[in-house]
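Shown here: the complex without one of its protein chains, the others still in place.
Take a look at subunit A:
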Amino acid sequence: MAAVASGLYVGVRCRLCLTLTGQWTGLCGKAPSRFYSGSATLPKIEGANVTGIEEVVIPKKKTWDKVAVLQALASTVNRDSTAAPYAFQDDPYLIPTSSVESRSFLLAKKSGENAAKFIINSHPKYFQKDTAEPHIPCLMPEYFEPQIEGISEAALKERIKLKKVRASVDMFDQLLQAGTTVSLETSNSLLDLLCYYGDQEPSADNHFQQSEKSEELEEAIEENNEKSKKAGHQFGVTWRAKNNAERIFALMPEKNSHSYCTMIRGMVKHRALVQALNLYTELLNNRLHADVYTFNALIEATALSMNEKLEDKWNKILELLKEMAAQKVKPNLQTFNTILKCLRRFYSFGRLPALQTFREMKAIGIEPSLATYHYIIQLFYQHENPSKGSSLIIYDIMNELKGKKFSPKDPDDDMFFQSAMRVCSVLRDLELAYQVHGLLNTGDNWKFIGPDHRRNFYYSKFFSLLCLMEQIDVTLKWYKDLIPSVFFPRSQTLIDLLQALDVANRLEVIPEIWKDSKEYGHGFRDALKEEILMLMARDRHPPELQVAFADCAADIRSTYESQDARQTAPDWPANALNYIAVLFLRGGRIQEAWKMLGLFRKHNKIPGNELLDEFMDSAKASNNPAQAIEIVKLASAFSLPVCEGLAQRVMADFAISQEQKEALRDLTSLTSDSDSDSDSDIGEGK
């Protein structure tokens, strides 16, 4: 029965009818998860008139699985482009406004869950009541302490199962001291445990943080190397010599191939590469066979070893592959992916072998995963240098991938879309980008977009490409669709969008973009604000638009002011002051424009010449000689060379009194004096 999450009780009536003939046929209008006992027989009702009834054909009942109805209903709805991702509370106050915030909100949620799980697991006796029907095992407390006491193999097995490294090693030693032999299987599983964790205790906090930690490290490195997609995480050698694993390995009376294999894999995982290769030769000497996972590890070991030339490494890998074939071990997807991953280090030398590997993979019949294509893209487009002439392999790849649906097969599957979009952005090819995006939206492929920062990277690149290459209407539609429900734009993305608007001459959208930028937390990015102001102030526009721009400028000014208030050394960029003043003038806010002039002196920034001209025009329009003189005073205060020209204009255009003329001449003489004193060239140039 479908459990709809609602507080309502919904009763569904079902009509079940029976025929007169005594057969059980149920006409069910809902999921037939119930069936009635076939043993209750309906007696023949005597005298039933069977002849003369026409044939009633009851169609066969359809069956479906438990979630089929829900999936069918889900297919009728699409993504809501105004809503934040469903994990957040849908309230204007609680929706995150930047990617930092969204990450911290999700972490907060997860940490709450972890804290609850931790409490439940630490005090299991308080959480025994179970009201859930049917029983939900994952909500019950888990037991992390070993229950079996005493020294026995069963106790050892239990500790291995609970992943207690130290305790199981101690138990093993105790068993050996007591003289009991430990079976090969148990020793192997102990070796597995030790090699997997590298002889260190798994993170004591809890079992759900382990993977997060390694993911964090990986992401930190990824972010630092965002532009250059260099391979690999250098863990550093964490395999201590003569640690417990090696000791126990030496103590084991009989070793089978599983023991060797697990040791080799552990060594490679913890970067004890030389020992791994040595152990492999020992394995061969004992005439044992390695399995495919061990071969994968060995290939990785060969590629990571430091001191050899590329051709030697490649030859060694080829030898390993030959041995694999000789031992009749079939390669799997991981084998080829490992080879391709290692080839990345070989730079351009690795291109031909990569293609050979790929063809081999296809020939054997192994379906490549997204990670395969990711490595190939990395190899061929490693350095972003389109002038060198990039290969066209991305087009072949996209053609091959069209319409395919993938399932997760390799941990690196989620890096494909990021690298593909990066290549599209480098090649400046919008069609290709649409193809990649189409692939992302096929079936379940959206799951491969990866964690937050990768998704942001992908969409930032995609959107920047759209701004660059696509028509403005389509770009604006994408803007509304993607932002902010899919990703939060960086200020650079917004600047790209503004430039696209500029090219398409759609500057009236700018106030809206500014409003959105404030929402996404870019209200304090100087570069963005200057770009906006510059675009608005550059040309003259029709009056309503001018008013809208003036409002926007006032808004930006208030952000500067609030920024001011919080800093001891206020700092307004000169350009911003210029633009804001111009916009106020043109938008009809004369008073505020004059206030801006005052700010110039306060912040000690020089007003531009065109600005002063415009102020003069506005003073003339309002026929206010006092203001005109103000301007000249300001110009002279900054010792601007244009001061004289302004003074002359004042005298020509305005009706001023004699003292004012005197004052003006003084001012101009001051300036010209100081000019001639300091630099005669400028005075002459004027």
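Following the convention adopted for this analysis, a contact is a pair of C-beta atoms (placed from the backbone, for glycine too) under 8 Å apart; a residue touches a chain by one contact, two chains touch by 3 or more; residues count from 1.
Operating definition for what follows: contacts and distances are computed from a predicted model.
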Of "28S ribosomal protein S35, mitochondrial isoform X1", "Centromere protein P", "Aldehyde dehydrogenase domain-containing protein" or "Cytochrome c oxidase subunit 3", the UniProt protein name belonging to the chain not shown is "28S ribosomal protein S35, mitochondrial isoform X1"
Looking beyond the chains shown, say which of A:402, A:428 or A:480 touches the absent one. A:480
Which residue among A:138, A:306, A:326 or A:565 touches the omitted chain? A:565
Specify the residue from the set A:64, A:127, A:144 or A:347 that touches the hidden chain. A:64
Subunit A positions in touch with the non-displayed chain are 1-20, 29-30, 34, 36-37, 40, 42-43, 45-48, 53-62, 64, 68-69, 72-80, 82-83, 90-93, 95, 97-101, 103-104, 107-108, 111, 114-115, 131-134, 136, 205, 209, 212-213, 216-217, 219-220, 223-224, 453, 480, 490, 518-519, 521-524, 565-568
